[in-house]
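This report concerns only the one structure given below.
Of the protein chains in this complex, one is absent; all others appear in place.
For subunit A:
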């Protein structure tokens, strides 16, 4: 039996059904991500597990216990919110100690555990600082410590890094993952950022329009999308209609679109013959640097195909140059 189970979860707000018969399982010790665009129902699903939202129908199980109708305060679940939600009138130590006080843990034990947890999240020097005196990253660390100090059965993270700048976000992603693995904590992470999901998760559940679109490990999710939505949301897939692809390459297949990633395409100014590969002719529309990658927008008839190559100044192909794109047939996914 899985540690967390959602069985046939339906959640409606009036006539608007936000979750449509969700079935999902999470194993103990995993960090699972609910990924999807805004309004897909990922936060609502998380809130149904926390008890902050009631389900319209269906069952939620945690550690083999039906918690569908259990009060949030009795579920033994820790939660980190998007806007930190630290208590402004309490300093870091008091915020972290709040949950332990609610559990009537002896004061000496509270002090010990608060210090340990604050140390783990790297806030030992800020123990007596108020939330208003902390940076966004520090506030989120304090919120993390507060949620984890009671040693909950599961830790829920509702877009905890979306209000933090890119550089700090990346370091906190690594940090949260490290702490989760160090404490062997089961965690569910909600995000709309696919890169964040790829970095942090054991399993990604991609949600779309109130349903689970695909559940897979990050690498599988990236390389084997099962639908057009999954292909466009995870990574940056080129999508070409099957008919147009057949005209370009002579290759046909089942489905409506062909998906292939920009980094699996080779680009050259001369045609290249390779076994198991197809070649597409076009011309460079524009090239834009994306960090260590240069992205060419190649115009092939009416269609734009993006090609990523490692950024080397000496090999930049000028705009307007005729080019040949080579890609393996195995890398083409018919959806």
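Before moving on, here are some points about what is shown:
To be clear about the criterion, a contact is a pair of C-beta atoms (placed from the backbone, for glycine too) under 8 Å apart; a residue touches a chain by one contact, two chains touch by 3 or more; residues count from 1.
The criterion applied here is as follows: contacts and distances are computed from a predicted model.
When the unshown chain is looked up in UniProt, the name that turns up among "Thioester reductase (TE) domain-containing protein", "2Fe-2S iron-sulfur cluster binding domain-containing protein", "FAD-dependent oxidoreductase" or "ABC-type spermidine/putrescine transport system, permease component II" is "ABC-type spermidine/putrescine transport system, permease component II". Across A:59, A:129, A:170 or A:328, the single residue that touches the chain missing here is A:129.
Contact with the chain not shown here comes from a single listed residue; of A:147, A:203 or A:258, that residue is A:147. Set against the missing chain, the residues A:4, A:45, A:62 or A:79 yield one that touches it, A:79.
Residues of subunit A in contact with the chain left out of this view: 50, 52, 72-74, 77-79, 81, 83, 85-89, 91, 98-99, 102-103, 128-130, 133, 146-147, 150.
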